[in-house]
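Here it is: the structure, laid out below.
What you see is the complex with one protein chain gone and the rest in place.
Chain naming follows the written order as A and B, and within any one chain the residues start at number 1.
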Amino acid sequence: MIKFKINGQEVEVEEGTTILNAARASAVEIPTFCYQDRLSTLASCRMCLVEVEGRPRLEPACATVVSEDMAVLTHSEKVVASREDMLEILLANHPLDCPVCDKSGECELQDTVFEYGKGDSRLVDPKRVFRVDDIALNNVITFNANRCIQCQRCVRVCEEVVGDVALGTMERGLDAEITGVGNSLKDCSHCGNCIEVCPVGALMSTPYRYKARPWDLEKFETTCGMCGTGCSMTIETREGKLARVKSQYETGINGELLCAKGRFGFDFIDGGERITQPMLRKNDVLTAVTWSEALDFIINKTLNVLGSKGHIKGLISPRQTNETAFIFQKLMREVFQSSDIHASCRFSGLNLQPETTDILKALLSQTYSRQPLGDILQSDCILLLGTNICDENPVSSYLIRQHKRDNHNHLLLASSRPCGLDDIATAKLRLLPGNEAALLSALVSKLDVSEDQQQSDFVSASKTVLEKANSVTLLIGTEFMRGQQAKDCFLWIIETVERLQQQGKQVFMQFLFDRPNQLGLWHMGCLPDLQSYDQESIPDIFYVVAADPIANCAAGDQLEQAALNSPCLIVQTAFMTASAQQAMVILPTPSYGEEDGTYTNNEARVQKVSAIRSPAENILPSTVIFTQLASALGLDIIPNTAAQILGQIKQEIDGYQALKEDFIFGPKLNDYGLTTSPPAVTAPAITEPEVKAPSVNYFALENYTLITGDSLFRSGKLTAQSQNLSGLGHDAYVEMNPGADYDEQLEYEVTITRGNNSITAPLKINRVFPDKLLFIPEGQLSSPANKIITTAEYPCVVGVKIKVRGA
Amino acid sequence: MTAAYSKQGIIAELAAPIADIAKCYPTQRSAIMPALYLAQETYGFLDETAYRAISEILDVPEIWVFELASFYTLYKNKNIGKYNLQLCTNVPCMLRGAYDLFAHLQTRLGINKGETSKDGLFTLTAVECIGSCDVAPAMMVNDTYHTNLSKERVDQLLDQLSQADMEPLTGKDPSTRTQPLAGNEPSAGKEP
Partner (left out) sequence: MSELVLLKHITHPDSTDIEYYEKNGGYQGLKQVLSDYSPDQVIETIKTSSLRGRGGAGFPTGLKWSFVPKGDGKIHYLCCNADEGEPGTFKDRLLMERDPHRVIEGMIIAAYAIQSQVAYIYIRGEYGLSIEQISQAIKAAYARGYLGKNISGSSFCLDIYIHKGAGAYICGEETALLESIEGKRGQPKLKPPFPAVSGLYGCPTVVNNVETLACVAHIFARGVDWFTAIGPEDAPGPRLFGLSGRLQNPGIYELPMGLSLRELVFGYGGGPLTGQFKAVIPGGLSAPMVPLAGLDVKMNFADLAAADSMMGSAAVIALDETTSIPTVGRRIAEFFSHESCGKCAPCREGLHWASKILNRIESGQGRPGDLEQLQVICGGVFNNSFCALGVGASWALRATLKHFSHEYDALITQQTIPVRDRTRP
């Protein structure tokens, strides 16, 4: 610890602390522009200059490390004069745009000038003007160069955290201007983090342009509903209408970072076809009915089915909250007498073998690390396996990039598609889904993989890293859950963690879910008891909550078949879907953003999801529907509000006991904290996983092979309802590397065939894609009539024809 | 500019020499500056196509190439005349009449600072100190130094350069560099 004086007051700080951080910890204010915790230190804005006794020049507080007995003055005459001078100099060319600038009211330059400025300006000469009109750098980012104060936060966040390196500085001196290549950012991630970090109104959000003033806005702290990273967001509305999405510094796992989906995709709740009243199929036509008629129908049906010892199956979407899921599984188990409860449409591999659920439960309770991502990213070695993290969990990838820069640890990356993190990986491998278990086994055993050079290189490089590492973090994507090898992969995850722990290493493991509450649903008990139920048999009632099995499941999936063939399909949903169109009963619910609840993210952290508005009049919250059904069928489920249900979750669900309390008369919490690992239970006997040789050749592929998943601007089908995101990237495309004969200048289309099904879509050339690998975003494949992907085979071989469009 | 002037064309022509240059450095990024020079020498100027080609050859983000091409003044981003007249107007040359010379050149060529003469022969720019202060005023014509200038010498020089089939002067031609005009030998260590 180091003792030093700040404004005469003695302060003790850890060695290596900068004057700025020491001041902030002591509530002493020092203005800054270019400094940002997450980014490299520039000390270029010169606003944080402070006086250090004994030194002739003022020192930048952000870059000067405290030394023993240092005496710092943050408000001396010299310092005050320096700040006034600096602000006057900055205002020399900064246009007086406040009345028309979006940033007004939350502008750091405005605030700092108000606090530290002189109050007048002696500039009489004309200001430098780059251009009169603002530039649209892309569909969501607008730029005014005249306002830029060259703090370089945008350039640094784009390079150091997001990894796009899309922004840079042209020219020099006063002509220096931030921009993208050709004054365009058309190819960047569109994450909008540059907008978030810009201290002035230079970089602006196009969807938000001219919509509101910050003081008009009502703010709601919530958790993003796109992927499992669980970013904290502030949704801001004006007069009930969505104005924009922001992320505050120092809140949540993400701080000020969001991805394109999180930042611009929230308007999906205003798109799509909303269901406004309950519907019942009469004479094969869906007819609007009252709530009591719909619920009575279900109750009677249920009584019949229970009476004749029939079977009720349940499916709930991983975008549903913990509260909804908790009450749903209560309804299923205690009222419908069924534990055949599923929590995802797309992961066919989870239902193929009866032991899978038990193995998964063991993994979740014993192997899964419930730790902050920021902590486990400091491990010596991070293994990213089977995840297209830059598309599916972009902010997690930003955090990895940032932590790698700070900690200089090793990143091992094995994914099906090229990844933005490739450039910082110590070793990388293109891995076809289905081979994750085999790769894990190769990494922790002596399995011979020498027949494939790339795989062999990766394994030997990784083994070297793993050997030296004292701590290892495994971050595993969900792509393997679509295929036949899901069970093997679970077993090998458990085995790998154990073997590495036996070597004396500290090991952490988390999944990277591509939906916000997959883990929460599993914790709540939405896992099917596969031993007790024959998945092939068609249920008498299929109760589907917000999911769309008819569209989203692979062809031939048991859940799809159940939805297509069940005599009574109940779909409880906010938006019209393919499954809803085939349902016997449709029950309308609030959408994301219309009811309170909680999500459990990848870290196993419970975070609040807030309502930003009330649902329309005729819509009942999901939990109310469940409790009404339960009550009519003889079971009283008392808790009703989200807070009450959470209280009961805390009591009944393992690991949720230690969550924080909501203050009754105090600030509402966003983060309830991490769940804890439940007490060890006797795990079901897991037979020694068989060491398997890789079953499919790593690239080079012999045949055209199709994979799917999220893309940078799409998370399932919901994001297609977002106006903002629809303008970014194409909804329909086939991404592949067609070879050098195909020229970027021309437009091609690709027809993919499998059996009797085919899809035609524009070709998106990606020259770093492995040969013969094709990718189509998931939302596009979810066409019930024309499914390419089947449960039997993922990834699957397809026929391919490419031709010039219009030819 | 040949028929092959396209991104692929540039890559085909310059990938190997740039790879050679890159061997002198531990990072690919370091080779951007010499690569820009090479492209400029080969094609006579630089433009977006060249930047994208260099970015692909070196496998660096395009923005890095764009940044350097605009930060450094010796990379010419637009078409310049056959002879780039870069007259120093910094203080030592200014004190020896550089401004008068510049005005004279403007009048003779009928162009302003930064412009190119209609016949495409001469571009006139004012540059900062080029390190010839003892034989000021000094001017660079493309890569060659011309020193101890006067209006007469400048007129002579432009007359010579205006003749057709004149080979562009290169910086390696020593004859116009270190020999000042008679009457002003390079003073070296004269005793007081």
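What to note about this one:
Operating definition for what follows: contacts are C-beta pairs under 8 Å (C-beta built on N, C-alpha and C of every residue); 3 or more make two chains touch, one makes a residue touch a chain.
These numbers come from a predicted model, not from an experiment.
Interface note for the absent chain: among A:6, A:43 or A:800, the touching residue is A:43.
Listed residues A:36, A:93 or A:711: the one in touch with the omitted chain is A:93.
One chain is missing from the display, and on subunit A it is touched by residues 41-46, 49, 57-58, 63, 78, 82, 85-86, 88-90, 92-93, 122-125, 128, 149-150, 169, 171-176. In the full complex, subunit B contacts the hidden chain through residues 24-34, 36-37, 60, 64, 67-68, 71-75, 89-92, 94-96, 99-100, 102-103, 106, 113, 126, 128-136, 140, 143-145, 170-172, 174, 177-178, 184, 186-190, 192.
By definition in this document, only the chains that are shown with their structure count from here on.
Between subunit A and subunit B, the centres computed from C-alpha atoms are 51 Å apart. Across the interface of their complex, subunit B is touched by residues 165-172, 180-182 of subunit A. Residue ranges on subunit B touching subunit A, taken from their complex, read 48, 51, 61-64, 66-67, 70-71.
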